[in-house]
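Read through the structure below, which is laid out as structure tokens, and then see the notes.
Only one protein chain is missing; all other protein chains are in place.
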Amino acid sequence: MKQEDIAINGDSAIALAWKQINPDVVAAYPITPQTIIVEKYSEYVADGHVSTEFVCVESEHSALTLCTTSSSAGARTFTATASQGLAFMWEMLPIAASMRVPLVMAVANRAVSGPIDIHNDHGDVMSARDCGWISLFSENVQEAYDLSIMATRIAEHHSVQLPVLVNLDGFILTHAIERITPLDEKDVRKFVGEFKPLHPLLDVKHPVSHNLMDGPMFYFPHKYQMVVAMHHVPKVAQDVFNDFEKISGRKYKIVEEYKCDDAEYIAIVLGSTFGTMKEAVDQLRKEGKKVGVAMPRMFRPWPIAELAKLMKGKKAVIVMDKHLSIGSYGPMFPEVVAAALENESMPKMYNYIYGLGGADTMVSDFISVFRDVEKGKAKRINYLGVKE
Amino acid sequence: MVNLANYKDFIVGDRVIEAGNSERFHTGDWRGQIPYLDKDKCINCLSCWIYCPDDSIMTENGKIKGLKMTHCKGCGICAKVCPKNAITMKGE
Amino acid sequence: MTAVTLQELNKIPVRLASGHRLCAGCTESVIAKQILMGTEKNVVVSAATGCLQVSTTLFPYTSWKTPYIHTAFGNAAATCAGVETAYKALKRQGKVKEDVKFVTFAGDGGTYDIGLQALSGAAERGHNMLYVCLNNEAYMNTGIQRSSATGIGASTTTSWAGDVAYGKKEFPKDMTRIMAAHGIPYAAQAAPHAWKDMIQKAQRAFETEGPTFINAITPCPRGWRFATEESISISRLAVETCIWPLYEVENGINYNLSPESQRIADGKAEKKPVTEWINSQGRFSHLKGDKWKSVVESMQAELDKKWESLLKLCKL
């Protein structure tokens, strides 16, 4: 059934997707700019729109703990956080992943303290990148909504069984009203289906012990088991994307491309910047510049094959990082370079660090990035907007 | 090269579905001393049973059947709590 | 409440299997078994990182014959609360048919220190679960470091007794009363030698709706430095010296002494001096001479004060 378009901000769109799925358990702790998600969901609970057990915990550490064991117990479980909240959850991130719980967490991406700054960058999620979670990125509110629905299917797939982060840029998407086309609730329920947990704790007739202590002989193989699960993700995700297209008409790919086919210079970005970058690309194309932009739909697993294919034969690749590993590159840059190793020849590679702590980056800034690279004025690492 | 376990032998995640399988792991060889039960003195009060940390007091129909040595770590609690001194600890 | 006799208890299948790797003479498994005898319903066990956890679930072995889960150190209450929340959701939908009870075990480190926030949060939210603190008065799993449950004067590996120090300088936190102050329906102190009292308290806790708390003194031969066979008698001594009075609190208000402590209050049993406690364990050996006499005196004074205050709460 075709739904009427609605005006909704990113956080509320996440809450709407959750409401339509009606998970068994939601536990969360409020933090800017994720707050609206929990407030809105609390409203759905109060008005009886969902039958979810909704728990307002006393901290993010407990939020993720509660969600992890709830999922282990056999309940479909969602949560959301940002910044310091994700940092406070950090201890539980790799535990949730190694316990193979298919829970879904929205992250309203925000800079990590200090100094304290509530605005958007990718410092929170990038600092959590090695924890074994699948990490999906959205360009706009529609995608944040769509990915929240698709994430459930990806996480719960029996060949995956890993938790998923759904990232949306703090304020830029969380607090911005955009036009989206929601799905019919019945279609959403049918799409996500029933949660079929593996060896749930609450199957008391078959008592199972979850999360034992490993010695060196078992730890590494258990980690390798997760590696194998991650390898399954691109195929599973693309299948889920394709199924989703059937009910929504919206296409999703492992790596999203914009005018990359004949481009000589391409930028690789994450999140809402993909949209702004498209505008920059269009303006440069009017001048006849062969430029393009791409966004990996997921940072974990890192889509090596798709990116290698994308970079083949390009003159230069510009990696735009909204986070900085201080003392090294932006977190995405070495990953892009490593993916390029799959090809016989390497394009020129540049790293731009931009937008930290919410420093707004305009279309004209992105245009100047392409110009500087074309003119050979770019350094290996460039700090956009900082006077060096 | 170290010989690690094969990941394919595990179920998904760090889980064990065979409840109580640690019974196959024998802690009996940790023992420094061994308890001996004098059945004639035993009044089947079950004190040793309720206090044994390693579930090594075998019972049947509420009576002491004997001591199971596969897991007994030789702590001596059973001997100490026995009101009739029916259990004594001796070097192995 | 059903009558508790060893003959009856002996019929209940034991839910903690042998083959666990707790030290010889450790009372943690004794307490865990006693607590689980408090219900014949299905129980999900959770645990904080600690001795019980590492010893009972070393991959690929588990000693638990009942569903068991562990996540981390400082979140035992949240670990249990998550399963309990899932149970509520799935039970309501008919996806789980059985009645299930929830219990979590955590040491004093995981309860008094790093896990306090999660525990307080879970207590305030009213999860239907029993939280058992296995209080062996220090971080035993990592090698006897002091915690806020460690008694004054105890020598630990982070509060050594030395030429100028008498061991841990501070009196322990009164965790049971902190939990009672949450207004939870049931909180109690127990000790493993008093098995009947322990099991009755567990029964009471399992039958109570809402969060319940049992703080169990957990003698540790290795950390307290006494012979392994003494575990049960040391537990008894903790009660006899009033180091560890046995009592229960309903709804944060109604304090009642349990039989063994009641006998002391009634003058029917002797209140033993703290020196007997000190003399029974190697961790206090430096307090035996005259050098730290004043410390021993202050220990006795504090104990007496605490005991009097408890009697007042019990309206005695």
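Which chain is which? They are A, B and C, in the order written, and residues in each are numbered from 1.
Following the convention adopted for this analysis, contacts are C-beta pairs under 8 Å (C-beta built on N, C-alpha and C of every residue); 3 or more make two chains touch, one makes a residue touch a chain.
Methods note: contacts and distances are computed from a predicted model.
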| item | value |
| --- | --- |
| Omitted chain (choose from "Type 2 DNA topoisomerase 6 subunit B", "pyruvate synthase", "Elp3/MiaA/NifB-like radical SAM core domain-containing protein" or "NADH dehydrogenase subunit L") - UniProt protein name | "pyruvate synthase" |
| Among shown chains, those touching the left-out chain | A |
| Contact residue for the chain not shown (choose from A:I177, A:A305 or A:V386) | A:I177 |
| Omitted-chain contact residue, chosen from A:K40, A:R100 or A:H119 | A:H119 |
| Hidden partner interface residues of subunit A, rising order | 5-7, 9, 32, 118-120, 140, 169-173, 175-179, 272-273, 275-276, 278-279, 358, 360-363 |
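Throughout what follows, only the chains that are shown with their structure count from here on.
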| item | value |
| --- | --- |
| Labels of chains that are neighbours to subunit B and to subunit C | A |
| Whole-Å separation of chain centres (CA-atom averages), subunit B against subunit C | 23 |
| Whole-Å gap separating subunit A and subunit B, where each centre is the average of the chain's CA atoms | 51 |
| Multi-chain contact residues (two or more partners), subunit A | 99, 207-212, 214, 218 |
| Touching two or more other chains - residue numbers and ranges from subunit C | 57-62, 64-66 |
| Residue ranges of subunit A touching subunit B (in the complex, touch as defined) | 98-100, 161, 198-199, 206-212, 214, 216-218, 220-222, 224-225, 228-229 |
| Complex contacts: residues of subunit C adjacent to subunit B | 6-7, 9-11, 14, 16-30, 33-34, 56-66, 192-193, 195, 221, 227-233 |
| Residues of subunit C that touch subunit A when the two form their complex | 42, 44, 46, 53-54, 57-62, 64-72, 74-75, 77-83, 85-90, 92-93, 95-96, 98, 100, 117-118, 120-122, 124-125 |
